[in-house]
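For this view, one protein chain was removed and the others were kept in their places.
As written, the chains take the letters A and B, and residue 1 is the first residue of each chain.
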Amino acid sequence: MQSPLEHVTLFHIGPVPIAEPVVVTWLIMAGLGAFAFLATRKLSILPSKTQTVLELFVTVLDDQIRDTMRRDPAPFRPLIGTLLLFVLIANWSSLIPGIEPPTAHIETDAALAVWVFVATIVFGISGRGLKGYLETFVEPSWVMMPLNLIEQITRTFSLIIRLFGNVMSGVFVVGIVLSLAGLFVPIPLMALELLTGAVQAYIFAILATVFIGAAAGESEEIPLTAKESD
Amino acid sequence: MEGNLVEIVSVFSAALAVSFGAIGPALGEGRAVAAAMDAIARQPEAAGTLSRTLFVGLAMIETMAIYTLVIALLVLFANPFV
Partner (left out) sequence: MTIDWWTLGLQTVNAAILIWLLARFLFRPVSKIIEKRQALAHADLDAAEAAKAAAEAERAAAEAERAEISASRAALLDAAQADAGRETERLMQQAQAGIAEERRRAEAALARAEAERRRALDAQAGQLAADIAERLLRRLPDAALTAGFIDGLVAAVAELPAPVRDRLGSDGPVPVRAARMLLPEERATLEARLAETLGRTLPLEISEDPDLIAGLELDATNAIVRNHFRADLARITAELTRHD
(Lines give C-alpha, C1' and ligand atoms only; values in the text may rest on other atoms or scores of the structure.)
Protein backbone atom coordinates (compact mmCIF):
# COMPACT_ATOMS: atom_id res chain seq x y z
CA MET A 1 0.00 0.00 0.00
CA GLN A 2 1.24 3.45 -0.84
CA SER A 3 1.91 5.71 2.09
CA PRO A 4 -0.46 8.64 2.32
CA LEU A 5 2.41 10.71 3.61
CA GLU A 6 4.32 10.48 0.37
CA HIS A 7 3.51 12.38 -2.79
CA VAL A 8 4.31 11.89 -6.37
CA THR A 9 6.59 14.22 -8.24
CA LEU A 10 5.05 14.63 -11.64
CA PHE A 11 7.71 16.57 -13.48
CA HIS A 12 10.49 19.08 -13.05
CA ILE A 13 10.75 22.69 -14.10
CA GLY A 14 14.45 23.23 -14.08
CA PRO A 15 15.63 22.06 -10.70
CA VAL A 16 12.20 22.49 -9.16
CA PRO A 17 10.23 19.28 -8.67
CA ILE A 18 6.55 19.84 -9.30
CA ALA A 19 4.47 17.54 -7.11
CA GLU A 20 0.90 16.50 -7.70
CA PRO A 21 -0.72 18.78 -5.05
CA VAL A 22 0.90 21.78 -6.65
CA VAL A 23 -0.63 20.96 -10.00
CA VAL A 24 -4.03 20.38 -8.44
CA THR A 25 -3.68 23.65 -6.61
CA TRP A 26 -2.91 25.38 -9.88
CA LEU A 27 -6.00 23.87 -11.41
CA ILE A 28 -8.12 25.01 -8.47
CA MET A 29 -6.57 28.48 -8.66
CA ALA A 30 -7.28 28.68 -12.36
CA GLY A 31 -10.84 27.55 -11.88
CA LEU A 32 -11.53 29.91 -8.98
CA GLY A 33 -9.84 32.84 -10.69
CA ALA A 34 -11.71 32.32 -13.93
CA PHE A 35 -15.01 31.93 -12.09
CA ALA A 36 -14.39 35.05 -10.02
CA PHE A 37 -13.35 37.04 -13.06
CA LEU A 38 -16.35 35.93 -15.11
CA ALA A 39 -18.85 36.26 -12.27
CA THR A 40 -17.81 39.73 -11.22
CA ARG A 41 -17.33 41.11 -14.71
CA LYS A 42 -20.88 42.35 -14.99
CA LEU A 43 -22.07 43.37 -11.55
CA SER A 44 -25.13 45.54 -11.34
CA ILE A 45 -27.35 47.07 -8.74
CA LEU A 46 -30.08 44.66 -9.73
CA PRO A 47 -28.26 41.37 -9.16
CA SER A 48 -28.38 38.26 -11.29
CA LYS A 49 -28.65 34.84 -9.69
CA THR A 50 -24.90 34.32 -9.59
CA GLN A 51 -24.36 37.77 -8.18
CA THR A 52 -26.99 37.17 -5.52
CA VAL A 53 -25.20 34.00 -4.44
CA LEU A 54 -21.86 35.81 -4.34
CA GLU A 55 -23.31 38.69 -2.34
CA LEU A 56 -24.93 36.27 0.06
CA PHE A 57 -21.60 34.52 0.51
CA VAL A 58 -19.76 37.77 1.16
CA THR A 59 -22.46 39.00 3.52
CA VAL A 60 -22.47 35.81 5.57
CA LEU A 61 -18.69 35.82 5.65
CA ASP A 62 -18.71 39.43 6.86
CA ASP A 63 -21.22 38.58 9.54
CA GLN A 64 -19.14 35.68 10.77
CA ILE A 65 -15.98 37.75 10.90
CA ARG A 66 -17.81 40.57 12.64
CA ASP A 67 -19.40 38.28 15.19
CA THR A 68 -16.10 36.66 15.98
CA MET A 69 -13.79 39.67 15.92
CA ARG A 70 -16.05 42.59 16.83
CA ARG A 71 -14.29 44.48 14.09
CA ASP A 72 -14.91 45.84 10.64
CA PRO A 73 -14.48 42.75 8.45
CA ALA A 74 -13.11 44.52 5.38
CA PRO A 75 -9.33 44.02 5.98
CA PHE A 76 -9.73 40.35 6.89
CA ARG A 77 -12.24 39.41 4.28
CA PRO A 78 -9.85 38.36 1.48
CA LEU A 79 -7.68 36.14 3.67
CA ILE A 80 -10.49 34.43 5.56
CA GLY A 81 -12.67 34.08 2.47
CA THR A 82 -9.85 32.66 0.42
CA LEU A 83 -8.97 30.15 3.13
CA LEU A 84 -12.58 29.04 3.37
CA LEU A 85 -13.12 28.77 -0.38
CA PHE A 86 -9.81 27.10 -1.17
CA VAL A 87 -9.96 24.54 1.64
CA LEU A 88 -13.56 23.71 0.79
CA ILE A 89 -12.88 23.20 -2.89
CA ALA A 90 -9.66 21.37 -2.23
CA ASN A 91 -11.40 19.01 0.18
CA TRP A 92 -14.17 18.35 -2.27
CA SER A 93 -11.82 17.90 -5.18
CA SER A 94 -11.46 14.29 -4.11
CA LEU A 95 -14.82 13.73 -5.80
CA ILE A 96 -13.08 14.02 -9.16
CA PRO A 97 -11.62 10.63 -9.99
CA GLY A 98 -7.85 10.45 -9.96
CA ILE A 99 -7.40 13.68 -8.09
CA GLU A 100 -6.13 13.67 -4.56
CA PRO A 101 -6.99 16.75 -2.52
CA PRO A 102 -4.05 19.12 -2.04
CA THR A 103 -5.06 19.52 1.58
CA ALA A 104 -4.38 15.83 2.09
CA HIS A 105 -0.72 16.74 1.86
CA ILE A 106 0.87 18.49 4.76
CA GLU A 107 2.76 21.02 2.64
CA THR A 108 -0.45 22.69 1.43
CA ASP A 109 -1.89 22.91 4.94
CA ALA A 110 1.41 24.20 6.19
CA ALA A 111 1.43 26.88 3.49
CA LEU A 112 -2.05 28.02 4.52
CA ALA A 113 -1.16 27.95 8.22
CA VAL A 114 1.97 29.98 7.52
CA TRP A 115 -0.15 32.72 6.02
CA VAL A 116 -2.47 32.61 9.02
CA PHE A 117 0.57 32.90 11.28
CA VAL A 118 1.93 35.85 9.29
CA ALA A 119 -1.49 37.49 9.27
CA THR A 120 -1.72 37.07 13.06
CA ILE A 121 1.52 38.96 13.52
CA VAL A 122 0.73 41.64 10.90
CA PHE A 123 -2.78 42.38 12.11
CA GLY A 124 -1.66 42.17 15.72
CA ILE A 125 0.95 44.83 15.18
CA SER A 126 -1.32 47.01 13.05
CA GLY A 127 -4.17 46.62 15.53
CA ARG A 128 -2.31 47.18 18.79
CA GLY A 129 0.99 48.67 17.69
CA LEU A 130 4.26 46.81 18.07
CA LYS A 131 4.49 47.46 21.79
CA GLY A 132 0.93 46.53 22.42
CA TYR A 133 1.28 43.35 20.42
CA LEU A 134 4.41 42.30 22.27
CA GLU A 135 2.73 43.03 25.57
CA THR A 136 0.10 40.40 24.81
CA PHE A 137 2.84 37.79 25.23
CA VAL A 138 3.50 38.71 28.86
CA GLU A 139 -0.09 38.49 29.98
CA PRO A 140 -1.14 37.80 32.59
CA SER A 141 2.49 37.84 33.86
CA TRP A 142 6.07 37.33 32.76
CA VAL A 143 5.92 33.73 33.84
CA MET A 144 3.48 32.98 31.09
CA MET A 145 5.69 34.28 28.31
CA PRO A 146 7.24 30.91 27.33
CA LEU A 147 3.83 29.33 27.29
CA ASN A 148 2.45 32.12 25.15
CA LEU A 149 5.31 31.77 22.69
CA ILE A 150 4.90 28.02 22.53
CA GLU A 151 1.17 28.46 22.09
CA GLN A 152 1.78 30.46 18.96
CA ILE A 153 3.69 27.57 17.47
CA THR A 154 1.51 24.76 18.73
CA ARG A 155 -1.74 26.22 17.66
CA THR A 156 -0.39 26.83 14.18
CA PHE A 157 0.92 23.29 14.19
CA SER A 158 -2.42 21.92 15.41
CA LEU A 159 -4.13 23.91 12.68
CA ILE A 160 -1.92 22.16 10.14
CA ILE A 161 -2.29 18.69 11.62
CA ARG A 162 -6.06 19.02 12.10
CA LEU A 163 -6.78 19.78 8.50
CA PHE A 164 -4.14 17.42 7.21
CA GLY A 165 -5.22 14.54 9.43
CA ASN A 166 -8.91 14.88 8.66
CA VAL A 167 -8.55 15.08 4.91
CA MET A 168 -5.73 12.60 4.70
CA SER A 169 -7.49 10.07 6.93
CA GLY A 170 -10.59 10.40 4.81
CA VAL A 171 -8.68 9.76 1.63
CA PHE A 172 -6.76 6.94 3.32
CA VAL A 173 -9.83 5.23 4.71
CA VAL A 174 -11.61 5.46 1.37
CA GLY A 175 -8.54 3.97 -0.31
CA ILE A 176 -8.34 1.10 2.19
CA VAL A 177 -12.03 0.31 1.97
CA LEU A 178 -11.89 0.50 -1.80
CA SER A 179 -8.97 -1.93 -1.93
CA LEU A 180 -10.65 -4.29 0.53
CA ALA A 181 -14.36 -4.26 -0.40
CA GLY A 182 -14.84 -3.14 -3.94
CA LEU A 183 -16.65 -0.64 -6.09
CA PHE A 184 -19.64 0.91 -4.34
CA VAL A 185 -18.85 0.34 -0.70
CA PRO A 186 -16.82 3.53 -0.07
CA ILE A 187 -19.65 5.81 -1.20
CA PRO A 188 -21.03 6.44 2.35
CA LEU A 189 -17.54 7.17 3.51
CA MET A 190 -17.09 9.62 0.66
CA ALA A 191 -20.33 11.33 1.63
CA LEU A 192 -19.02 11.58 5.18
CA GLU A 193 -15.84 13.04 3.70
CA LEU A 194 -17.89 15.79 2.05
CA LEU A 195 -19.34 16.74 5.43
CA THR A 196 -15.96 16.52 7.11
CA GLY A 197 -14.37 18.56 4.35
CA ALA A 198 -16.95 21.32 4.69
CA VAL A 199 -16.75 21.35 8.48
CA GLN A 200 -12.97 21.39 8.39
CA ALA A 201 -12.96 24.26 5.93
CA TYR A 202 -15.29 26.19 8.23
CA ILE A 203 -13.20 25.32 11.27
CA PHE A 204 -9.97 26.30 9.58
CA ALA A 205 -11.42 29.67 8.57
CA ILE A 206 -13.04 30.35 11.92
CA LEU A 207 -9.91 29.39 13.84
CA ALA A 208 -7.87 31.69 11.64
CA THR A 209 -10.41 34.42 12.39
CA VAL A 210 -10.19 33.75 16.10
CA PHE A 211 -6.40 33.82 16.09
CA ILE A 212 -6.20 37.00 14.07
CA GLY A 213 -8.98 38.64 16.06
CA ALA A 214 -7.30 37.76 19.37
CA ALA A 215 -4.05 39.19 18.11
CA ALA A 216 -5.63 42.36 16.74
CA GLY A 217 -7.73 42.99 19.84
CA GLU A 218 -11.27 44.24 19.90
CA SER A 219 -12.05 47.41 18.08
CA GLU A 220 -13.38 50.29 20.15
CA GLU A 221 -16.13 51.18 17.78
CA ILE A 222 -18.18 48.91 15.63
CA PRO A 223 -18.89 50.53 12.28
CA LEU A 224 -22.37 51.79 11.70
CA THR A 225 -22.99 49.59 8.70
CA ALA A 226 -22.10 46.55 10.75
CA LYS A 227 -25.37 45.97 12.52
CA GLU A 228 -27.64 46.37 9.57
CA SER A 229 -26.94 43.06 7.82
CA ASP A 230 -27.41 40.99 10.96
CA MET B 1 7.41 -15.20 10.30
CA GLU B 2 10.85 -13.85 10.18
CA GLY B 3 9.74 -10.36 11.16
CA ASN B 4 11.73 -7.48 12.34
CA LEU B 5 11.02 -6.75 15.97
CA VAL B 6 10.85 -3.05 15.32
CA GLU B 7 8.17 -3.53 12.67
CA ILE B 8 6.14 -5.77 14.95
CA VAL B 9 6.31 -3.24 17.76
CA SER B 10 5.43 -0.46 15.34
CA VAL B 11 2.28 -2.15 14.12
CA PHE B 12 1.29 -3.05 17.66
CA SER B 13 1.86 0.47 18.94
CA ALA B 14 -0.03 1.96 16.00
CA ALA B 15 -3.07 -0.15 16.78
CA LEU B 16 -2.70 0.70 20.47
CA ALA B 17 -2.47 4.41 19.72
CA VAL B 18 -5.56 4.43 17.54
CA SER B 19 -7.61 2.32 19.92
CA PHE B 20 -6.80 4.26 23.04
CA GLY B 21 -6.82 7.52 21.20
CA ALA B 22 -10.36 6.82 20.09
CA ILE B 23 -11.65 6.27 23.63
CA GLY B 24 -11.24 9.80 24.91
CA PRO B 25 -12.79 11.61 21.93
CA ALA B 26 -15.62 9.08 21.84
CA LEU B 27 -16.53 9.81 25.45
CA GLY B 28 -16.13 13.51 24.85
CA GLU B 29 -18.31 13.48 21.77
CA GLY B 30 -20.95 11.53 23.62
CA ARG B 31 -21.05 14.09 26.39
CA ALA B 32 -21.10 16.95 23.94
CA VAL B 33 -23.99 15.52 21.93
CA ALA B 34 -25.92 14.75 25.12
CA ALA B 35 -25.44 18.29 26.37
CA ALA B 36 -26.47 19.69 23.00
CA MET B 37 -29.61 17.57 22.94
CA ASP B 38 -30.46 18.72 26.41
CA ALA B 39 -29.97 22.32 25.41
CA ILE B 40 -32.07 21.92 22.27
CA ALA B 41 -34.82 20.29 24.31
CA ARG B 42 -34.79 23.22 26.70
CA GLN B 43 -34.56 25.82 24.02
CA PRO B 44 -35.73 24.56 20.64
CA GLU B 45 -35.55 28.00 19.02
CA ALA B 46 -31.75 27.98 19.49
CA ALA B 47 -31.38 24.67 17.65
CA GLY B 48 -29.66 26.27 14.66
CA THR B 49 -26.91 27.93 16.63
CA LEU B 50 -26.54 24.91 18.90
CA SER B 51 -26.19 22.39 16.13
CA ARG B 52 -23.68 24.56 14.30
CA THR B 53 -21.61 24.92 17.43
CA LEU B 54 -22.03 21.22 18.10
CA PHE B 55 -20.64 20.29 14.72
CA VAL B 56 -17.66 22.54 15.15
CA GLY B 57 -17.05 21.15 18.62
CA LEU B 58 -17.36 17.60 17.42
CA ALA B 59 -14.85 18.29 14.69
CA MET B 60 -12.51 19.78 17.26
CA ILE B 61 -12.85 16.76 19.50
CA GLU B 62 -12.46 14.46 16.56
CA THR B 63 -9.20 16.16 15.81
CA MET B 64 -7.79 14.47 18.91
CA ALA B 65 -8.53 11.07 17.41
CA ILE B 66 -7.12 12.29 14.13
CA TYR B 67 -3.90 13.22 15.92
CA THR B 68 -3.50 9.66 17.11
CA LEU B 69 -4.29 8.43 13.64
CA VAL B 70 -1.54 10.64 12.28
CA ILE B 71 0.84 9.30 14.87
CA ALA B 72 -0.15 5.76 13.95
CA LEU B 73 0.40 6.45 10.29
CA LEU B 74 3.71 8.06 11.03
CA VAL B 75 4.71 4.97 12.98
CA LEU B 76 3.55 2.71 10.20
CA PHE B 77 4.80 4.49 7.13
CA ALA B 78 7.44 6.97 8.25
CA ASN B 79 9.04 5.14 11.08
CA PRO B 80 12.47 6.65 11.56
CA PHE B 81 13.75 3.48 13.27
CA VAL B 82 13.03 1.08 10.48
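The working rule: a residue touches a chain if its C-beta (ideal position, glycine included) is under 8 Å from a C-beta of that chain, and two chains touch if they have at least 3 such contacts.
Predicted model, so just to flag it, every value in this text is computed and none were measured.
Touch with the chain that is not drawn comes from one residue among A:Glu55, A:Glu135, A:Glu151 or A:Glu218, which is A:Glu55.
Annotation for chain A: contacts to the undisplayed chain at residues 5, 7, 16-19, 21-22, 25-26, 28-29, 32-33, 36-37, 39-40, 43-45, 47, 51, 54-55, 57-59, 62, 74, 77-79, 81-82, 85-86, 102, 105-108, 110-112, 114-115, 225, 228.
To be clear about the criterion, only the chains that are shown with their structure count from here on.
Computed from the mean C-alpha positions, the centre of chain A lies at a distance of 21 Å from the centre of chain B.
Listed in rising order, the residues of chain B touching chain A in the complex are 55-56, 59-60, 62-63, 66-67, 69-70, 73-74, 77-78.
For chain A in complex with chain B, the residues that touch the partner chain are 3-6, 158, 161-162, 164-166, 168-169, 172, 196, 199-200, 202-203, 206.
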